[in-house]
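What follows is one structure encoded as structure tokens, with my remarks underneath.
Shown here: the complex without one of its protein chains, the others still in place.
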Amino acid sequence: MAEPHAEAQHHDSHVGRYWAVWIALLVFTFLTFGLSRLHIPGGWGVVVALAIAATKGGLVALFFMHLWDQRGANRLVFLTSLVFVALLCALTIADNATRFPLANPPGSEVPRSQSTTPIGLPERAP
Amino acid sequence: MSPSLASDPTVPAYNARNYLNEPATGLKSWAFTLDHKRIGVMFLVATTVAFALGGLFALLIRLELLTPGPTIMDAMTYNRLFTLHGVVMIFLFMIPAIPSGFGNFLLPIMLGAKDVAFPRLNLLSFYLYLLGAAVALYGMVHGGADTGWTFYTPYSTTTQTNVVPILLGAFILGFSSVLTGLNFIVTTHTLRAPGMTWDRIPLFVWSIYATSIIQILATPVLGMTLLLVALEHAFAWGIFDPARGGDPVLFQHFFWFYSHPAVYIMILPAMAVISEVVCAFSRKNIFGYKAVAYSSLGIAFVGFFTWGHHLFTSGQSAFDSGIFAVLSMFVAIFTAIKVFNWTATLYRGSIAFRTPFAYFVGFLFFLVFGGMTGVALATASLDIHWQDTYFVVAHFHFIMVGSTVMAFLAALHYWFPKITGRTYPEGWGLVGAVLVILGFNFTFIPQFLLGNSGMPRRYFSYPERFWALNVASTAGASVLAFGLVTVLVYVLVSLRWGPIAGSNPWRSRGFEWDTPSPPPVENFDTPPIITHQPHLYHDVAQDPAQSPAPEPSHAR
Amino acid sequence: MNELIRGLLFLPEQLSEHARAVDQLHFFIITTTMVAAAGVFATAIYFFVRYRRRSETDVTPHVTPTAIHEVLFIGVPLFFFLLWFAIGFPLYVNLQSPPPGAMDVYVQGKKWMWKFAYPGGPNSLDVLRVPAGRPVRLLITSRDVIHSFFAPALRLKQDALPGRYTQTWFTADRPGTYEIFCAEFCGIGHSAMLGRLVVMPADEFDAWLAEQRRGLAQAQDAAPGPGEAVLSASNLVAEGQRVAAAQGCLKCHSVDGSRHIGPTWVDLYLRREKLKGGEIVVVDEAYLTKSMMDPGAQLVDGYQNVMPTFQGKLSPPEAAAIVEYIKSLKTPAVRSGPSEGPAYESIPRK
Partner (left out) sequence: MPAESAAAMSHVAHHFENAEKQRTAARLGMWLFLATEVLLFTALFAAYGVYRYLYTSTFSEASRHIETWIGLTNTVVLVTSSFTVAIGLHFATRGKGRLTALFFGLSVLLALVFLGFKAVEYTHHFQEGQLPGRFYTYPEVQGAGASLFFTLYFLITGLHGIHVVIGMTILTVVGVLAFLGKYSPAYHTPVELAGLYWHLVDLIWIFVFPLIYLI
């Protein structure tokens, strides 16, 4: 941890940073809104929107929440939590994407290969 | 050095000014205490009551299974009983018992701290535990639930039983667990005594620290999941409801994302205890300090990547199953490392076969078999046969009861002198240990065979060919219960009439033994300065007359 | 040797190639486990004795591991664990990949019975008939909660998910009758949700299936598809009994007056029953029919709302037949009191 006076010095430059981050956040907000109106095809819209959100989130965490100045443990805690967010999302979606297609809910839009689709399904459960 | 010890070090002395009678002894002083030791003791009492309750449910279950058809109850009562057994044992006993009980008492002392970082949060954690237990008990009395502790949807969302209070109780208990974990991590980071570098931290603390990481990262997911089930049951919000396009398997993913690491919440503290006990009773430094310490962290981390091995038969994709299966193999390695290191610690030691050590022997046996059957289950194809049979029941009881309860009992005996200032009767202790270990084997080894032969779990009645093994298992359970009652009786008697222990009856070199028994309110009479790893025995002459004199290496 | 270990481990018969392969892996794992455990315990016991405390002044040396220890501690178990995975996982993948020519059988779990439907329409309750020596793919689903199809002799288990299909497959070696269990907890009747796997010689199976398809005769354990039956008015009671058995009514309603999950059918007709709300109804044809279609609407006091609706599952003639069957169930000395309490205590909803 930095010495108390060193910390006070840090705070000097903070106001300017806060202004810059705020403006950047607003810019990114309108940017992501504008890009969403373009309806980027092929699922890239999601990627772009999430990339912008991650950038904004990064700015908030680093500067508003001072992770930029703080020592390892706090950063590690936050990064670890993000790793587990990614882990849970990725492996659950991967399951739905790769499982026996009929094991996904009826009406879902996961591509179903013809070879595994049985012909003439009997009555479906409600 | 406390004045009471100064007169004659060979006569054990009772530390007159201790946390039990200072600052006051009334009920109010306990109810509003911020002392981690008192909170730890309260957790120990509460979890022991929960253990007794869960054990009673288990006995009733075993009695019901004595004959193939209905024996002493009907199917609905049976379904409620096994649910309550699971909920009480896991949420009220297994998860809090060692971390919140022994951890609270010992972790700050081992680090040389005066208290945990956030004493108020610590007390809040205890009251959240009581509140959660009360809400869950309300649900049990008013209808109970018949879902099993796993709460699988859509059964749990359509059952007529009163499942919502039990879900909310578990949700509240989760907060208690999170607060305790948070406190331990911050304490370990910020309140270590001078000289307590990371490579001198006792192995107990390392394991509890790893446990805390899991508690913090996994518990919120379970809390949210249980809330979703409660919302679906109460208001038909339908997040997992197949009729509204929901996916019941997703619930299983969420549930096991917590509940598989939760297995490590239960077993890591047991490993914490064992690492201390094996050193103290073989009077040896741990063989491979770093290996044991880091393998705790490894278990905590890799344990998160294996939840899908509970879903091999549930329609999960082969792709996911492969990932989860292979990662499960890696998490088993960390446990293997610990087992080998504990065994190697005995080499050239000076082994005293006392009660805690007897439980260590039981622990080692159960962990090896429980762990190896776990790896066998993770091979995916064998799990297809064993999933949801008594094999799985036996496997996780080997880990949870076999290992964790053995460690709990080892801890109870090992630190009983520290917590109470008194000793228990050694002869009765060994009798109890033998009864518990034998009873446990007779209970659960037949269940492995039952699972092999195909008996599914949660069966109220069963075909006659499973009869003989079920009788054997019930007989074993009665021996186990008898052993546990024996332990309970002599422990209660010793609380009041046990001989005075002195500050370090085992002449252990764990840091917690450097303070008088019971410890003073601020844990140490003089703030300790740590100059070496715990459990170093080679640099001191083991002369009873010298102990518990201050070790030369402990500059005071 | 195989048979000896199988007996020691209480494993059931091996009905398929897969079962044998899985058991081989099982034996391999159990052997390595036993050897490893024996090694650890023998070492530990040797240490207990050799290094027991001889005096209270024992001095012990400081022993620390070398790199070779660490490598061995990690490497040896990891080798075996990964070997087990390498053997076991392909078997798992194999179970998920049915051969192209496999015969499809639809399996539907519902509280608390199994329904099997064959290509071309015939179906049966709780009895799965398959030909020996030919691959069979099971497409498994559920009508209500998650069940799990478990055939121990095949070392086969697959959950039945409501509203969607999971698959698995097997080739049974030889004719015989084997057990089917439900392995996923599904309520009061979980342990009574038993089925039979009947493996028939292939030609017999073909004949059986052809016969079923022609609808000329009914096997004792098979029922016709819903709405297919043409009922003769003269024999309504017998038809009712058959339909009631086939639809699983008798799993919850007794016909001998004993206590069960639902009210007994003996003397039910024209009995005065107290409902949950406290009002009294006379059980007549209308009430019986309504209770089949909307069981929760007028629930007899003390019973749980666990009965599924049979709306759409029973054709009108079938429902009528069941009512006639219930009417026929009378004891000579007619009792007029309310029905006995259920086999479990009632649970308040709140």
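General observations
Going by the order they are written in, the chains are A, B and C; count residues from 1 in each one.
Methods note: a residue touches a chain if its C-beta (ideal position, glycine included) is under 8 Å from a C-beta of that chain, and two chains touch if they have at least 3 such contacts.
Computed from a predicted structure; not experimentally measured.
Partners of the chain left out, restricted to shown chains and counted across the full complex, are A, B. Residue in contact with the omitted chain (choice from B:20, B:65, B:182 or B:393): B:182. By the touch definition given at the top, chain B reaches the unshown chain through residues 113-119, 121, 178, 181-183, 185-186, 189-191, 216-221, 223-225, 228, 231-232, 235-239, 241, 244-247, 250, 253-254, 522.
Within chain A, the residues in touch with the undisplayed chain are 1, 4, 7-8, 11, 14-15, 18-19, 21-22, 25-26, 29-30, 32-33, 36, 45-46, 49-50, 52-53, 56-57, 60-61, 63-65, 70, 73-74, 77-78, 80-82, 84-85, 88-89, 92-93, 96-97, 104-110.
As a working rule, only the chains that are shown with their structure count from here on.
Interface comparison, A-C versus A-B: the higher number of contacting C-beta pairs is recorded for A-B.
Using mean Cα coordinates as chain centres, the one most removed from chain A is C.
Measuring from the averaged C-alpha position of chain A to that of chain B gives a distance of 36 Å.
Centre to centre, using the average C-alpha position, chain A and chain C are separated by 42 Å. Multi-chain contact residues of chain B (touching two or more other chains) are listed as 242-243, 249, 315, 318.
Multi-chain contact residues of chain C (touching two or more other chains): 96, 144, 161-164, 166.
Contact residues of chain A toward chain B in the complex are 73, 80-81, 84, 87-88, 91-92, 94-100, 103-105, 107-108, 125-126.
The residues of chain C lying in touch with chain B in their complex are 9-12, 21-22, 25-26, 29-30, 33, 36-37, 40-41, 43-44, 47-48, 51-54, 56-65, 69-70, 73-74, 77-78, 81-82, 84-85, 87-93, 95-96, 144-146, 148, 150, 152, 155-159, 161-164, 166, 179, 181-192, 194, 304-306, 343-345, 347-350.
Touching chain C in their complex are the following residues of chain B: 74-77, 79, 142-144, 146-148, 152, 154-155, 158-162, 242-243, 248-249, 282-285, 287-289, 291, 312-315, 318, 321-322, 325-326, 329-330, 332-333, 336-337, 339-341, 343-344, 346-353, 361, 364-365, 368-369, 372-373, 375-376, 378-382, 384-385, 387-389, 449-450, 452-454, 456-463, 469, 536-539, 541-544.
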